[in-house]
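Input: one structure, supplied below.
Left out: one protein chain. Kept in place: all the others.
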Amino acid sequence: MAAAAVSLEQIDWENPEQIGLWRDAWQRFRRNPIAVGGLIFVCLLVLDALLAPLLVSVHLIADPLKQNVTHTYAGFSLQHPLGTDYLGRDLLSRVMFGARISLMIGLTVQAIYLVIGGTVGLTAGYFGGRVDNLLMRFVDIWYAFPDLLFLLVVVAVLGPSLFTIFVAIGVIGWVDLSRLIRGQVLSLKEKEFVEGARAAGSGPSKIILRHLLPNTLGPIIVSLTFGIPRAIFLEATLSYLGVGIPPPTPSWGIMIQDGYQAIFAYPHQVLVPALALAVTMLSFSFIGDGLRDAIDPRMRR
Amino acid sequence: MDDSVARLRWLRVPALLTVVGLVVAACGTSAPTTSNLAKDQTLRVNIVTEPNSLDPGQEQYSYEGAVGASISEALLKIKPDLSDAAPATAASYNVSSDGLTWTFHIRSNAKWSDGKPVTGADFVFAWQRILDPRLAAPYADPFFDGTIAGAADYANLDPTKDAAKIPDFLNGLGLSAPDASTFVVKLQAPSPFFKWIASLWMSAPVRKDVVDQYGSDKWATSPTSLITNGQYKVSEMVSKDHITLVPNTNYWGGAPTVTKIINYEISDDNQAYAKYLNGELDTVNVPLANTDLVKNDPKLKNEIKFVPQLTLFWMDFNTRKAPFNNKQARLAFSKAIDRNALATDVLKGRSSPADYFIPKGMNGYRPDLGKSQEFDAAAAKTMLTQAVGDPSKITIDFLIRNITANKQIGEFIADQLQTNLGVKVNQVVIDSKTVTTRLRKHDYSLYVGGWGADYPDDQDWFDIWMTGSGNVFGGYSNPDYDALVKKADVEADAKKRQDLYDQAQKILIDDAGGGFLYQRNYMFLVKPYVQGLTPTAQDFEDVGDWFWGKVSIGQH
Amino acid sequence: MAAPLLRVEDLRTQFFTSRGIVHAVDGISFNVNRGETVGIVGESGSGKTMTAFSILRLVPDPGRIVSGRILFKDQDVVQMNDDDVREFRGNDVAMIFQDPMTSLNPVTKVGTQIDEAMTAHERFSKKEAQARIIPLLQQVRIPEAAQRAQDYPHQFSGGMRQRAMIAMGLSNEPELLIADEPTTALDVTVQAQIIQLLKQLNRDVGAAIILITHNMALVASLCQRIIVMYAGRIVEEGPVEQIFDSPQHPYTWSLLRSVPRVDVARAERLVSIKGLPPDLVRLPPGCKFHPRCRFKIEKCEREEPPLEEVAPNQVARCWVMMRNVPQEQREETKAGEVSREAATELKQAGSG
Partner (left out) sequence: MAVAQGAPPRGALIAFKIPRGRGASLGLYVVRRILWLIPVLFFVITITFVLIHFAPGSPWDKEGKQLSAAVVRNLNAKYGLSDPFIVQYGRYLVNVVHFDFGLSFQYEDQPVSSLILKSWPPTATIGLLAFLMIVVFGIGTGVVAALRQNTWVDYIVVGFSTIGASTPAFVVGIILIIIFSVTLYRVTGGNFSLPTGDFALDQHLILPVVTLSVLPIAFIARLTRASTLEVLRQDYIRTAWAKGLRERLVVTKHVLKNSLIPVVSALGPTFAVLITGSVIVESVFNIPGIGRAFVIAVSSRDYPMILATTILFSVVVALANLIVDLLYTVIDPRVRLG
């Protein structure tokens, strides 16, 4: 009578068909159309940043540095799809080359913020008491820090170069992130799962990395996706102060800064790089949102 | 638009569209008369930056002169065409036969803003005060300690260590006032250019009693204590916003038509331009990028005022280092710059190309002397290769101040050098004061510097290229040049003096002490209802700001 | 027999996810009489929690009640407008949840959260509500109730928080209290106290209780009737003693056989049900339990059996029924005997 039941031995109990956190997250991320759209744009951007020099050598796009002063501030044309700047250089190729510097700055600076800001925020929030107090007073000092003066000294001592920018921006901007994370950790710390983990005897670093960090992921991702344009603007202000990349290499920040002078007469000088920046920022926020929803453990149930 | 239409425009209300303008104008009356003056005679101008000080003795910047020239009046004042220095507070003056003693006769009706008469003693006190090391007056050197008898050792008087010696030093100066209406100056050497020193707005008189009462550094900080002798006086000072001037009722030269001048301190070009469009400013310096926009705008193009300035820019080569220790290399670099492209395309035709030193508008102007630095890319490259070998091995540190205009010109010049000569140029764009420090320490190869005339006399220009001058950093030194200039400075005969200066200019250009580039001109927009504007080649921040007294506001 | 307090008729609740439609509750009907305690039992994913949520119209996105009626004192909850549902929730029917740790607002005082439940329904004036808080806390046996009312949730232990939840649930003297796995997150000793408390409240306040759990022992100690759910539908229903005595649906039988016996020394082979609960998007044809049923016959795989009367007010949904399965196939031990002893034990522990 008994049907041919699947015998117990055939089912492999040791590694049941378990979907890893990341593969599952990727599957859910893939189903979110705008997040994927954002990811595609960012990949295009990275591709453009890598291939731009190649495109110039095969004359697909004009050389961003070639000046042609008889055609300054030209409008959209076949030869210059996005027009030319104050020295007659092709805006399209400058925007594409600008991506290289701006992306690099945006991403590296965020990494610096996360490392410094993250560590300070997490440690201060988790340990509380004297450690928190000391770290936060240190943050207070850093906040009031005359960043402008510091920039000038950095340039004077290190000379204007890309590395100087990272030192300058990185050292100045991590404070906001550290306070944000500290705030989160302070409230998360009391949550039951942390007390449970502490009761289970896991050390502070394990608790911080395994429990606190993932839970502060939401606000961190938002702040990072906002951080990228802020880092790029800061680069523009720094270039204005002379700490930026030495000319003539283009970056979006510099192009916006220079374009500002001609905003009455030739608004496209500012709007072209600003639009590029806006779309980049939009895609990073969509990726950020998609990532946060995909990773959130609760969504897996 | 022929001329007649433009003239009619004066009468119309700045209506919305030009068409409406023309209709109104058609039935307007003839040339402007006092009857159609606006009720509110207020002139609103932009001096860009807040003056650091309005104490004549301590002024140095152009945005301070823009106010100083209206509120403080020196012995003499430049004529609009800069041909001579006309009488001002001094009705007349005479120079002794040996050229060493200048006697100025003060007008009897010259009065201070508080009604007191201006006396010779006020001038003695003012000039002694400038030469007092403790005040550290910016323009003391070279204008006063280089000319006035007894002032030579101003440079080695330390204000703290030699404080005791200062009173004797000041009394020993060749300055005296035999009576209330006379002011006598003794010079170290005959100086034909001294009339221009007497017309600098910093050499205006200062009241000893006011300085003693309010304090040497305090008296010029508020309208109540700022007693001045110009046609106007300060009525309101709002930090980083504006300074308001009203007529000095006791001025000897009669009441001006404009009863109120508001000097705004707007640093952002776009903000100033927007204010002009909104009728909140009567005149504005056209931002470089808007040049063509303004030239093609039917309404604005008639409000353009184009005035050449006695300001010229050049490439300052650091002659202490290769490749610029070689004259041929310097000439090659100068010949590699297409000045026409720079002036017409990059600077939108607002500046004129110049491969010579003395700017147009001064009697030392010799354009034909510039042949040796004339633009010729091919010749430049061969010249450089002969002089120093393979150009691609040369790397130049090009110092640029981080001001947008400097940056844009710097990028053009760097590109010209790299394309025409094949050299490598590092553009070092950094903070302004850091640039000055590196220039002083000679830590650079190339820098674009320039000079604006303090007064329209060649002497003010030629001394900056003399050996050891503090105003050019390249370390250019040519004994023949120095000798010629020293001789010219004291030469009484004008013709011979000019000839000596011409020879000096030729040596300078052929030596390529500097790679001369372009002369700057002002391009301003001025509202049509601003009448009686008197532009000069030595204006400070606004076209015509030496002679605001001659302006009147038409109905609008 | 008075009219039943709650009548659920052919309730269907589905989730419209990108993977397809999840038939969480696939057409169930049952009644709950006034003051009765009913246990709804089943593995996780059987639809028992979603049934509770549907009764209170708390189905989260992207779920929706697709069809069926929920009559509470002859008012159909499914058709109620938002205001009426709001008035209904917490007032006529109250619910307490599984995880006490996260079910209370961490930043508001416990007393305020209970007071809020009452003022939301205007059954009590502000003053009356204020006065009831402390007695309510005492009723659920929370020590120093007055002081604890001012404390925050993180200052309460797990058990205490669950008691606060129950106090909150009872604050409006609801006629039906739904407890969704109230003790799962607590350890055994506290479990017994909570069950004891529920039983005592049922007696004193007279509120009907629906206990949702996967733990047969709890059902035995508290409930008068059991409903067994599997894959979104009812597979067996009936009085506790009868079900424990002779479970007819193979799933109910194996559930009872998976309860370990504490007192019996003999080594006993526990029966665990092989395989995993079915995927509610692609349900198998026929009886939904057939892939995991050892006694199935060919018909089970083709056609789903109806609920059939197997004993006085006991029904089961099975073509075979356990009574028709010969002894040796069921193995030696009798399913019913094991679980009754475990149940009695619990009773003693509870009253201790």
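For reference, chains read A, B and C in written order, and residue numbers begin at 1 within each chain.
Criterion: a residue touches a chain if its C-beta (ideal position, glycine included) is under 8 Å from a C-beta of that chain, and two chains touch if they have at least 3 such contacts.
Treat the numbers as computed from the prediction; the structure is a model and nothing was measured.
> Shown chains touched by the missing chain?
Looking at the complete complex, the unshown chain comes into contact with A, B, C.
> Among the options C:A117, C:A217 or C:L256, which residue touches the chain absent from this view?
Checking the options C:A117, C:A217 or C:L256, the one contacting the hidden chain is C:A117.
> Among the options B:T101, B:T221 or B:S235, which residue touches the chain absent from this view?
Among B:T101, B:T221 or B:S235, only B:T221 touches the chain that is not shown.
> Which of these touches the unseen chain: A:D24, A:D48, A:D63 or A:E195?
The single option touching the absent chain is A:E195.
> May I ask which residue of A:I105, A:I172, A:A236 or A:I287 touches the chain that does not appear here?
Touches the omitted chain: A:A236.
> Quick one: say which of A:L50, A:A111, A:V131 or A:L209 touches the chain that got left out.
Once the missing chain is taken into account, the touching residue is A:V131.
> Check the options B:D55, B:D316, B:D511 or B:D542 and report the residue that touches the missing chain.
B:D55
> If the missing chain were put back, which residues of chain A would it touch?
On the chain A side, contact with the omitted chain comes from 127-131, 133, 136-137, 139-141, 143-146, 148-150, 152-153, 156-157, 175-176, 179-180, 182-184, 186-187, 189-190, 192, 195-196, 198-199, 218-219, 221-223, 226, 229-230, 233, 236-237, 256, 260, 263-264, 270, 274, 277-278, 280-282, 285, 289, 292, 296, 298.
> Using the document's contact rule, name the residues of chain C that touch the chain not shown here.
Touching the missing chain: residues 56, 58, 60, 86-91, 94-95, 97, 99, 102-108, 116-117, 120-121, 152, 154-159, 165, 168, 187.
> For review purposes, identify every residue of chain B that touches the missing chain, sorted by number.
16, 50, 52-53, 55, 58, 60, 133-138, 140-142, 145, 154-156, 158-160, 217-218, 220-221, 238-241, 264-268, 270-271, 274-275, 277-280, 401, 431-434, 436-438, 440, 450-452, 454, 470-471
Throughout what follows, only the chains that are shown with their structure count from here on.
> What is the identifier of the chain with the smallest separation between its Cα mean and the overall Cα mean?
Given all protein C-alpha atoms shown, the central chain works out to be A.
> What whole-Å value do you get for the distance between chain A and chain C if each is reduced to the mean of its CA atoms?
Chain centroid spacing, chain A to chain C, equals 48 Å.
> Could you tell me the distance, in whole angstrom, between the mean C-alpha positions of chain B and chain C?
Here the centre of chain C sits 92 Å away from the centre of chain B.
> Listing for chain B: what residues touch at least two other chains?
There are none in chain B.
> Give me the residues of chain A that touch two or more other chains.
Not one residue in chain A touches at least two other chains.
> Inside the complex, what are the residues of chain B that reach chain A?
My answer: residues 269-270, 273-274, 287-290, 292-293, 341-342, 345-346, 402, 404, 407-408, 410-412, 414-415, 426-431, 434.
> List the residues on chain A that touch chain B in their complex, please.
Against chain B, chain A makes touches at 65, 67, 69-70, 72-73, 86-88, 152, 155-156, 159-160, 239-242, 244, 246-248, 257-258, 260-266.
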